[in-house]
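One structure below.
With one protein chain held back, the other chains of the complex are shown just where they sit.
Moving on to chain A:
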Amino acid sequence: MSSVPLAAYLLLALILFCIGLFGALTKRNAVIVLISIELMLNAVNINLVAFAKYSINPGLTGQIFSLFTITVAAAEAAVGLAILIALYRNRQTVNVDEMDMMKR
């Protein structure tokens, strides 16, 4: 069980985070962007759990924190999707490129 080293977790988290970042920055579909953000959050969760187990003072704090994160992420996804739908109703698009009202 404990044969998996910390570095493997961190590497996995890194890869996940990079994929998420890449998706968040490059995908044009807002839904995919939201999913990518979820990916990044989950990469962070892996980190938290991994450190909770393997750090110098192992404890439950990290795991509890990741539970919180999952909860908040769920809420965020709900709110994000709601905003998306509202936007879609207003502008008939979920394309991130076309959501540049800040510029106008």
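In this text, a contact is a pair of C-beta atoms (placed from the backbone, for glycine too) under 8 Å apart; a residue touches a chain by one contact, two chains touch by 3 or more; residues count from 1.
Operating definition for what follows: contacts and distances are computed from a predicted model.
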Handout entry: Chain excluded from display, named as in UniProt, from "NADH-quinone oxidoreductase subunit L", "Heme exporter protein D", "Ribose import ATP-binding protein RbsA 3" or "NitT/TauT family transport system permease protein"
Key = "NADH-quinone oxidoreductase subunit L"
Completion exercise
Per the touch rule stated above, chain A touches the missing chain via residues 21, 24-26, 33, 96-97, 99-104
